[in-house]
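Only a single protein chain was left out; the remaining protein chains are all shown in position.
Right after this comes chain A.
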Amino acid sequence: MSAPMISIRNLYKIFGANPAAAMAKVREGMGKEELNADYGHVLGLKDINVDLMEGEITVIMGLSGSGKSTLVRHINRLIDPTSGEVLVQGENVLDYGEETLRDMRRKTMSMVFQHFALLPHRSVLQNTATAPIVRGEDKAVYEPEARKWLERVGLAGYEDSYPHQLSGGMKQRVGIARALTSNAPIMLMDEAFSALDPLIRTDMQDLLLELQVELNKTIVFISHDLDEALKLADHLVILKDGEVVQQGEPQHILLNPEDDYIVDFISDINRARVLRVRSIMEPVKQDVSHVGEVQREATLEQVIAQTGGESIGAYLVKHEGDVVGELNMSTLVRSLVPQKRSGQ
């Protein structure tokens, strides 16, 4: 496996008047509550270790106050950590001076914001071209580029409009086009779709996945919505109170939750829509006769529709024409039942 694009190592963030002193207390083992009650410092992030692979969408998920937006701002150092390292392409961004840091923000990373954060006094086209304008590029070079991306996100013809003339969904399309025009390999998306209506949100998720197929960017996506996280994530990181509770491949987390918190969290989702055949298939047994074929990447919901609700028998699992395993319908049905909490 190649080296990760971004590595976050032993990252701590403490908010308060004297973080260094509070950091020492935390190293001695003081908890979040005690630190807040006795010293008035808030432990924002505690010992975060996450690797983000090139070309993957890593979703950092957690409820509000879990520190997810704080975490993503450490990657481009909009926030400085109290302790720890952030390695981007092998270099520790905390060693960067102002100039190098600015250079990284201009060329290596782009960002999409929850509330769009477009410049209200600039046209859609100028907003889209923010990154090249900041870099001081020539108008003749960046304008076609910006137009291309606006068209790609479905906003051709709106170049000369102003942000206040657009709806929320369209504004965020501009936000995405702005991030893409920067041509940076890393894209940070802070709750990018959270302020949008559910239908538009689904549209935008599809757009992102579609773009990702051809662009292969390293995307860090922050979300509080589990369905969204499961839909987008190649790698899912679940945060709670500033700590990573579990991280891994979403299907794996769904089938093997390590923590009561996660069990609770995933108990309400539509498992049939999220789980895929590949996660629950087994090696082919020779003595079983198969009643049909299913695709490896199909969701269980699609399989159920395909079988017409029949819940017995076994299917051959195929991927790109080859047989890769078999799927027992009884396993499928069992996998749809959420795990009970250990105490219950």
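Note that a residue touches a chain if its C-beta (ideal position, glycine included) is under 8 Å from a C-beta of that chain, and two chains touch if they have at least 3 such contacts; residues count from 1.
In the analysis below, contacts and distances are computed from a predicted model.
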Worksheet entry | Record-based protein name (UniProt) of the chain missing from this complex, from "Amino acid/amide ABC transporter membrane protein 1, HAAT family", "Glycine betaine/proline transport system permease protein", "Cytochrome-c peroxidase" or "Monovalent cation/H+ antiporter subunit D family protein" | "Glycine betaine/proline transport system permease protein"
Worksheet item: Considering the whole complex, which of A:30, A:53 or A:78 touches the chain not shown?
Response: A:78
Discussion item. Just to verify: which one of A:46, A:105, A:271 or A:296 makes contact with the chain not shown?
Written reply: A:105
Discussion item. Using the document's definition of touch, tell me which of A:82, A:130, A:205 or A:218 contacts the absent chain.
Written reply: A:130
Worksheet item: What chain A residues would touch the chain not displayed?
Response: 76, 78, 102-107, 109-111, 113, 115-121, 130-131, 133-135, 162, 164, 182, 188
